[in-house]
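All protein chains of the complex are present and in place, except for one that has been dropped.
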């Protein structure tokens, strides 16, 4: 198998926002390079998705691949999210390694039956005899009045489901490494990317590498408060940590990287050190990732807490369209700073 | 409107497992009576669902209604969960009050697009101009090797979504009152019932009444630990509390009743009193209702905690079929007792 | 008047006027968009105006339509105020959904528009449900589902046709087949059988109609609506058409290589307004048309002045309208 020779990149842990080697690449190009290398390395890999071969190329992340590998391996699909997920799963069960691409996370509810009832359960239901090496990519949109049905961020729904792996890279380095890991691991994996990260640059090794699921990263070390984020919010937290540092407050920033499996140990060890926890999720609060992180701490480090846990999440309503509403819908850097100061 | 004269039953709070007045009725019959009265009271109400007019009558909960109201108002449907949810929603938007019935929660992922992207958001997206007074009933199955796709309990997925109301009655009294509240409130509501509660008896008032969403109930008062449950687990917790009492440990048992909205105040006031929290959910742990309850406490009462929060949930895997695996999949009364003793 | 039509002049002028209102409304969006006062994605239907114009002419105010991401034309044709649409595009409290919905969720329940959905395929079962509701309330209303060729690939299309046929519901399935879903051509997504061909599988009468010929649309729609009103059940109409602008936004996607230039030219030559306009001019209605331009321009000016002059929503009210409780 072409994947065994790729070493898992445990050096990823503890690194700063990008890897320490490689070229500067955008998040978008890191994903594209990952797809390109997966297609190159493994004839079982193919890509499917609505319009993935069009001139937009899924916000640029699939550009040129149809030309390079042909439309037999980089395949446009009908608009039929549940059916296409089933098709991809059927192919995955029978020897292929598809990557199914959705332009927005909002379309995943259409595919929930296949995601939850089939992909996630198949390996277990067959006693381990038939796995589903399917990678699903989906992108979170935001802003410009995209409103209720085009700016959701539904990782928590999937993180609830045993049998799925759910990763949310914050950096170009992780985007490529997690994509390759998803394909290589053979586990059904949902990789959720944020559109606002696509232009972000970072160091990305040229050769293929894997960033294992379930290992978070310390993006900044600190002693007085633990700030937990993922995907886009990691960057807000880093900015907040900088501002706090300027005011003499030392914040540690964790990047969960994957929400299922979840790196409980990393969270616990940080909170045991700092005694304070602020979680900034991309999404709603109730029964979300932020709840899970808080719960893990309440279970394993309640005695270390020196102040209440705080969660910064979307307002508990659908995304409104108008700009002033939209602005107040999303928590920002200043909310983090204010929140931390309120705890100290 | 026929519903305004029905008073909300706030007396429900703090009551024991059944209401204090009325006849003894099974949970099944309480639901059937609620449906019957809704159909009787309001010509806009109709029922839809796969096989709801058949001799089984959705485990007995719709028996006789097709005969009484005709198949025009108690309507069998094709097997098309997403489409039928859309149809019910369209009818609800245009003057009707449908109740859509699913034999198992496991089929809801098929309907997720309409549930999450349409029902939950429509009122907000239209600036409050068009609401969706749709009630969805779904039943949790369990046991007898029903396995991965026929014994899920997916309340946490829906509890995450703003715009939906999600209720899970534990008693015949609540089953009828919450059903009527769902229909009367005009809010899109998911009522999740547990099959194992169907034979359970309790006092149910004969006249129609409403149990408002978002108000939990203290099912047993105690001082040393707060046990939080919902639906079937409330009864396990009550048994556990009894055993604990026999050993001199005083446990308070809360019934959440609704998971969205969530009665945060009730949880907090109990934990402030007892200093200990054990949550027994029906479902998985990660990003589930149990996480949310723990998080609420970590936010609002961390300082009251005298021991770690504990969660008793399904094993983090799909439901296995074989009996010995199934038995260990579900936490039980003895797990609660052991867990509480471990905290004291 | 023309051989193709036995319609009277009044009807033809009314159809033209509807198309013109849609066209000029969207052209105004194109003009204004770069100023960034409209901060919401716009999906324009320029080139497709014949379909809403021809179909909605048969609808009563209380009949229902359910629309999609590409909804301006449907809503204008149904009679909704251009003022509240413009206000919504500008994210104002005066907008149809008070700035909550933006461009993709236009609604006006008082004009039979419970709402629009940007989830492809979502509008179809909702319209079927409205038809069921009308039948149950025996109020004589009918419902129209607008959707695109892409939507006909979604499972909801099949589920909706099945249920509507089963119960002979008063619904018209109006598929605007503009040959693309975003930039994916029809033939990359469907076998050649065609969308109308699906009808027979459910016993639903179905026809392919030239969507750029508003008179053809009018005739086909008239029959479908009449069937629905007579209680004879659903009809599936596949309108062939083409959008002139890109999938989203005010620009054309030609330069980006999204669609072939030849195709573009061919469809521009088949402008639905020009199609009817040239015939109207032939029969001497040139002055009426010119007058209409003026009237419509004034309406559009008024609508956008209203839309731009509205009130910004107050962030403090962000949680309002989530449910009826709060």
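Note that the chains are named A, B and C in the order they appear, and that numbering of residues resets to 1 at the start of each chain.
By our rule, a contact is a pair of C-beta atoms (placed from the backbone, for glycine too) under 8 Å apart; a residue touches a chain by one contact, two chains touch by 3 or more.
The shown structure was predicted, so the numbers you read here are calculated from the model rather than taken from an experiment.
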| item | value |
| --- | --- |
| Touched by the hidden chain, restricted to displayed chains | A, B, C |
| Residue of A:162, A:202 or A:222 in touch with the missing chain, whole complex considered | A:162 |
| Hidden-chain contact residue, picked from the options B:31, B:45, B:65 or B:147 | B:147 |
| Hidden-chain contact residue, picked from the options A:25, A:41, A:93 or A:154 | A:93 |
| Residue of A:60, A:143 or A:186 touching the missing chain in the full complex | A:186 |
| Contacts of chain C with the absent chain, listed as residue ranges | 153-159, 162, 165-166, 189-193, 197-203 |
| Absent-chain interface as seen on chain A, which is shown | 46, 72-73, 77-78, 80, 82-96, 113-114, 117-118, 122-131, 162-163, 165, 185-187 |
| Residues from chain B at the interface with the omitted partner, ascending | 50-51, 54-56, 76-83, 106-107, 110, 144-150, 315-318, 320-325, 327-329 |
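In the analysis below, only the chains that are shown with their structure count from here on.
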| item | value |
| --- | --- |
| Farthest chain relative to chain A (centres taken as mean CA coordinates) | C |
| Between chain B and chain A, distance of the C-alpha-averaged centres to the nearest whole Å | 31 |
| Centre distance in Å when chain B and chain C are each reduced to the mean of their C-alpha atoms | 40 |
| Residues within chain B bordering two or more other chains | 82, 113, 117, 124-125, 162-163 |
| Residues of chain C whose C-beta touches two or more other chains | 95, 97, 99-101, 105, 117, 119, 155, 322 |
